[in-house]
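Shown here: the complex without one of its protein chains, the others still in place.
Presenting chain A:
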């Protein structure tokens, strides 16, 4: 190929990487233009180089994202007429200065658009369908060991995305949990403050949630205080997924006209089953004797110690709502007598009523806590009640940890002042007082009374039904009384 004399080639100032980089992909530039580059004068500082060599320069060739073509540089190139940028973005060029001096700018136009668009779609598909992550999973040999990789997400059509109603959500179960147990909730779009961990909660609510009318609380996360409610001026409805709503400031909700729904009776059977199982387990020492067998002591030490007959025991139920009633129904079949205490006597119920929990305790062998946690019921099981229950008495708690003065309970159990306890809830979950671990007459479960697929399925239906009812102005299904 015939080359023009070097002196005759037009001079172009190249600002960016060394000119040798042009050789691979842009050889025609080197053939047709003389490149002036600061890399040819490595010992000269850049501005000095410009002042001594670039005064006649009419064209700058540059690359997006490398050296900024700012006011300082532009002022050292007085003859500049045109900047040719080898990129789509021109944010590294001082556009207003160029406009002022009449310097034209060209960029990469649309030559990149297809490749970049392909890349955007590729990233989207990779994220949604977990391509890179599952590729890594296979490469690290985990597939034969750990089995099926977890599910990705179906790509949605744009129109569906836009039409989903936005609801505020507190609580962060893993996405898989929602997909497995609450798929119908995915018809709503979730706004969750934990996706924005760098923004304090109240600030987040004030900037992102001002127009939201519904708050869905999954599980039992941080309390919904009056401060939070004040930051949600359009809030009309709180949908809770627990039976207990002690974490919501009901007084404030009543004042603001915000309705609150809970899990209604969906859990009652499972919780009642759990209460009965804890009772049976403590009286008949099921966990303790299971441990005895597993530790190989049966052949060595012989018969395990005796438990206590369930039939004929006097059971006192504190709180005879949905859960308390289901407990009573089951316990009666074991030949136990039932008495109860609650805020008010229930006229339709024939069990003996005690207005004082202490009196109930004095007349019971077993107390089962089935009431809501409120200011009035906080530490309803205290020193006096435990003392009235006596050294053969058993406490079963499937309500809330704070219904019991836990310190006092532990002391009574350790010192043998009460007979035993079956506990699914504690004052400071997941922390459980270590002293209880040594005791064979205590059975502890990790707040799992409702953790069954059946309860979740029932809750799913109810939560969705409440949301749909709210958004179509129909009566809610499991609205909570403010009292």
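Here, a residue touches a chain if its C-beta (ideal position, glycine included) is under 8 Å from a C-beta of that chain, and two chains touch if they have at least 3 such contacts; residues count from 1.
Keep in mind that, in the parts below, contacts and distances are computed from a predicted model.
Q: Out of "CDAN1-interacting nuclease 1", "Cytochrome b-245 light chain", "Calcineurin B homologous protein 3" or "Hydroxyphenylpyruvate reductase", flag the one the UniProt entry gives for the chain missing from this complex.
A: "Hydroxyphenylpyruvate reductase"
Q: Which is it among A:87, A:307 or A:352 that touches the chain not included here?
A: The one listed residue touching the chain not shown is A:307.
Q: Consider the whole complex, including the chain that is not shown, and state which of A:211, A:251 or A:448 touches that chain.
A: Selected residue, touching the omitted chain: A:448.
Q: Hey, which of A:9, A:280 or A:362 is the one touching the hidden chain?
A: Touching the chain that is not displayed is residue A:280.
Q: Which residue numbers on chain A touch the omitted chain?
A: Contact residues on chain A toward the absent chain are 269-270, 272-274, 276-278, 280-281, 283-287, 289-294, 296, 298-299, 302-304, 306-312, 329-330, 332-335, 429-432, 437, 443-446, 448, 451-456.
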